[in-house]
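Since the structure comes first, as structure tokens, the remarks are kept for the end.
Chains shown are a subset, placed as in the full complex.
Going in written order, the chains are labelled A, B and C, and every chain counts its residues from 1.
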Amino acid sequence: MDGRCRMTEQVDSIVDISLAAAGRGRISWAATFMPALAAASRDVGTSLSGRRVGVFLTLEPKTANLALALAEAGAAVSVYSSGPHTSDDVAAALAAEAVRVYARSDADSHVDELLLNRFLDDRLEFLIDDGAGLVRYVHTKRRDALTFLAAAAEQTTSGVRPLRVMEDEGALEVPCVAVNDALTKQLFDNVYGTGQSVVMTLLDVTNVQLQGKVVVVVGYGYVGRGISATARAFGARVVVTEVDPVRALQAVHDGYSVSRLETVSPVGDIFFTATGIGYSITADQMRLMKNGAIVAVGGGGPPEVSLTGDVPLVSSDLARDYVRTVPVDAERSVFLIADGESANVTAGEGNSIEVIDLSLAVQLRVLGYLADRHQSMDPGVHEVPPEIDDLVARSALAAHGAEVDDASPMQIEHARSWRRS
Amino acid sequence: MDGRCRMTEQVDSIVDISLAAAGRGRISWAATFMPALAAASRDVGTSLSGRRVGVFLTLEPKTANLALALAEAGAAVSVYSSGPHTSDDVAAALAAEAVRVYARSDADSHVDELLLNRFLDDRLEFLIDDGAGLVRYVHTKRRDALTFLAAAAEQTTSGVRPLRVMEDEGALEVPCVAVNDALTKQLFDNVYGTGQSVVMTLLDVTNVQLQGKVVVVVGYGYVGRGISATARAFGARVVVTEVDPVRALQAVHDGYSVSRLETVSPVGDIFFTATGIGYSITADQMRLMKNGAIVAVGGGGPPEVSLTGDVPLVSSDLARDYVRTVPVDAERSVFLIADGESANVTAGEGNSIEVIDLSLAVQLRVLGYLADRHQSMDPGVHEVPPEIDDLVARSALAAHGAEVDDASPMQIEHARSWRRS
Amino acid sequence: MDGRCRMTEQVDSIVDISLAAAGRGRISWAATFMPALAAASRDVGTSLSGRRVGVFLTLEPKTANLALALAEAGAAVSVYSSGPHTSDDVAAALAAEAVRVYARSDADSHVDELLLNRFLDDRLEFLIDDGAGLVRYVHTKRRDALTFLAAAAEQTTSGVRPLRVMEDEGALEVPCVAVNDALTKQLFDNVYGTGQSVVMTLLDVTNVQLQGKVVVVVGYGYVGRGISATARAFGARVVVTEVDPVRALQAVHDGYSVSRLETVSPVGDIFFTATGIGYSITADQMRLMKNGAIVAVGGGGPPEVSLTGDVPLVSSDLARDYVRTVPVDAERSVFLIADGESANVTAGEGNSIEVIDLSLAVQLRVLGYLADRHQSMDPGVHEVPPEIDDLVARSALAAHGAEVDDASPMQIEHARSWRRS
């Protein structure tokens, strides 16, 4: 395939517009738990009037509210999402509100690429990206779309990493804001959101308990910490594997066993990866696991867990919805959740509304900021301005009924002085 | 007082050399739990030969092992500590090992300053400082000592803060390494060490329980988080006060109430400050507290809690060892632990041996680094080189029997690529 | 209705036998995590040969395995379940294995009663009961079925309570074993099972987070403790209401706020009942709640939460699947999960396989015991023999790879002596 699709006429961009009412109900439920986005919406006003904004995120009720908020701020909004990450009723509800939607839950990889290209045909000026998927694509296969592009905002750890590689190689041609690195995103969505929802999704799709089980967590970054804490709260004995010695020592102090993956592979009952790096578990490790071990991805999706390896594995039937049997030898099988996709957003409904609210409020405020400032920003990876973190945090605190304190004049004076008291 | 003392001849620099045997026993017990310092000692070798090193830390068995390790690395070591932070048997044991010790537990503030000046007379080239006490003193009252000074290493959050103020004002004349900011210090000593030991000390000196009590934690940095988590583990209901909205929102997500100090003052049973900033609790707040409330400092000592205010308070008798009665009106009193000094190092034995081991291993390695590099370093605040964090973490992991994993070639390759897989 | 139904011919007893394959897959997945039932099955052998056993439990893959194990032990097994508690694929799979199944997910209350009566027509000798539903029914409306009945086993707290009332009133005419009170049931299913799954179900059906929310738990028995601990692990601030002072004091010591329901009704975000007693939350309390409050039942289902009251409430539309809107005045609504049914078994898949495995292993062993002994047992409530608890616990421990220790001869000797050592 050459990056363009000739079948444009043959497939509708959404599955069924008549699902709009159902989608609208779910979008509206989510809206009631999204105070930070509502506050951002008030502050952004109509500063996006006439801008063409493309959104590439899992398409579900929460992200739909971002699309609606962008439209309310005056933008012409296009939304793209791949098959496994699309809710058709939500797609229909957005389409009914004059958002251009390119997303079908039944799309295979060919249709996905077709829809992606239609989306990129909208001459988008600003992109909200996930895993740097769009930015990488326009830099390689749709350089014509790059000519319209003013700036992008990236949502995930797994996306910021390749953006920084691109920047180091001099290959990044637009300014990209690392929304993932905003404190109100990283310290919340990754820890309280993903860490919790990945574990809950595994419990949901398997109906097993964690009490009495050995849970192996690969990677002790923000997501890995959240997974570990949730698993322990549910009675698991957690073993962490980690390549960074300081993080490994934190895991020790947090009360977990810390070991090498090859050492612990034969004793683990359940494995979660949370690395954001490909090939964190491959066929080679799966062969070491015991019969019935379960593997799920908490980080950035394939190839974080991969059936490739010195001798690749081939997956077999579903043992239950979202639970794929992977035979590792004549007698033993391992179960892979959601075929190695991020378990929480594929087999579950993703992170909680309130924690996503924070990230999406950052996105909306960043878009407002970019609309204003993008012309003075160089190509490269940019941080979220701290005042955006503060505003998002304050709007969420207000919704929780929590009050921030103020430093007294005496404290401010003391913080500024260094002479011996 | 002019910074020099004329009574030099009248007071011995330690209380009683015959206590050396007792001190030696306690130092030796601590040594068996200090694998990171032992590893650092092996690596540093004799690279400090002939250097004059001054150590200003609470003088107890753990820090004594740092002094001994410095001596073993070839340094001429001088140690100073103030009265409330001195163990006389440890002082004696060090003095018996040819360390120059200036520390008496019975010292009042005049004798403390006399001993400090004797210590500074040793023409010290390198300082290990606490709260920037020495660096501030030599920049103001003993500028003659500044002429010998090549570099300093600072142990605490409360000390790094004024050093940065000095740097901003152009007043800092030597390179200072922010040992406090090393990951193996900050992420461990502050969270697992101080957070835990402050709460334990309060329980020890009062014999009360936390179950059923409202504990107010002022400040939700590393120390505040440790205090909050420990207090909750002991059954307290924790209320956090914080001036930074992102930290406040973290406290909310960690399950704590978040409020303003003035709002929560009348309902708290126990108050801990963990701010590193003066005047975090003053007479004004104490007047709002209920009869019998208890106040302790987990951060940097006075004036973090202070009896000054619009109308100052005057403290009264001890209700129990380390528990000072502070009448706030005719009918009500508040209890202040350790007269507002850091509770854990005054009324308790300080943080655990193993967590202090990490910080002291950083100190020793930083001293080795400074001996090598100080001439190429500008005045100002310098970070600890990351490789020192790695080495310290690896030596501690080895002692815990924990193994760090290695990234596979496939993972390294994947982390480096950005083109669409 | 008179307890008999004349429409017998008009409705099939299950929905669709062709769903059997799907049901079989889910039953088989569950079986791999049910070691205690497997061990019980080996021990019980064929001791139920020819006995007619009726099972009334939520019909899903786990309980299906009990039905199959009873059949394997030689029993003629009949299964009944009401509409909201029935999985049609599981019903079909059992029917295909020669179990008599009376259960349709589409049954309304009339069809339910029709199916119940068909089930009771099977002249059952032994009953596995839930909420004492069958026992109460045969004592009042189907006294003809009572004549065949030799004994029953009761699964829930909410069922043991009325059985004891019946016993006290002299109205209980058969021996009933309080399986719920077995240690391996009560200390596990209620705490680790229901406590956890109710909270998870609420998170699933609402997609909200608990961080920052006030969660009110009504009742601090085994289930209430599990709910409280799970909610706190997820970042909620928990308030407990309880009528028993010792339990209330435990809640205080476990770190929760303890208050009266009417006091806390206006501030709670989410309410869980865990009392096993009707009318624990009624219209009167709901009117005190704030707009958007969510109410779920963790105990025994209606009328634990009830819309009756001094002035009853009327429920409205679904806001989301399983989330019913209940307007409380012109401006405010409360959301009721699963229409007040036990949330975990209605809106979720029930408790984890492994924890239910323990209860069902007790059930199977109790049935074996009853087949042997029922003739020597008086009418009334009987406890599970302690050796059954021990056998079930040992089989589960073996599956977890855990080892029980043995008391040494010296310890046994010491435990037996009282004379001063």
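Just so it is clear, a contact is a pair of C-beta atoms (placed from the backbone, for glycine too) under 8 Å apart; a residue touches a chain by one contact, two chains touch by 3 or more.
Computed from a predicted model, the values in this text were never measured in an experiment.
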Check your understanding: Once every copy is counted, not just the 3 shown, what does the total come to?
Key -> 4
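Keep this in mind: only the chains that are shown with their structure count from here on.
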**Study point:** Pieces of the assembly after leaving out subunit B, positions unchanged
**Key:** one piece
Exercise for review: Point out which chain occupies the most central position, where each centre is the mean of Cα atoms.
Suggested key: A
Review point. For the homomeric pair subunit A and subunit C, should the interface be classed as same or different, according to whether the shared residue numbers exceed half of all numbers used?
Key: same
Practice item. Could you tell me the distance, in whole angstrom, between the mean C-alpha positions of subunit A and subunit B? Key: 39
Point to revise | Between subunit B and subunit C, centroid-to-centroid distance (C-alpha), Å | key: 54
Practice item. Compute the distance, rounded to whole Å, between the mean C-alpha positions of subunit A and subunit C. Key: 37
Practice item. Enumerate the residues of subunit C that touch no fewer than two other chains. Key: 211-212, 235
**Study point:** Residues of subunit A defined as touching subunit C within the complex
**Key:** 25-26, 29-30, 32-33, 61, 192-193, 196, 200, 203-204, 207-209, 211-212, 230, 233-235, 292, 319-320, 323, 349-350, 352-355, 400, 402
Review point. For subunit A, which residues count as touching subunit B in their complex?
Key: 132-133, 136-137, 140-141, 161-163, 165-166, 169, 171, 183-184, 187-188, 191-192, 241-246, 248-253, 257-261, 263, 275, 277-280, 282, 303, 389-390, 393-394, 396-397, 400, 402-408, 410-411, 414-421
Exercise for review: Flag every residue of subunit C that touches subunit B in the complex, lowest number first.
Suggested key: 211-212, 232, 235-237, 252-257
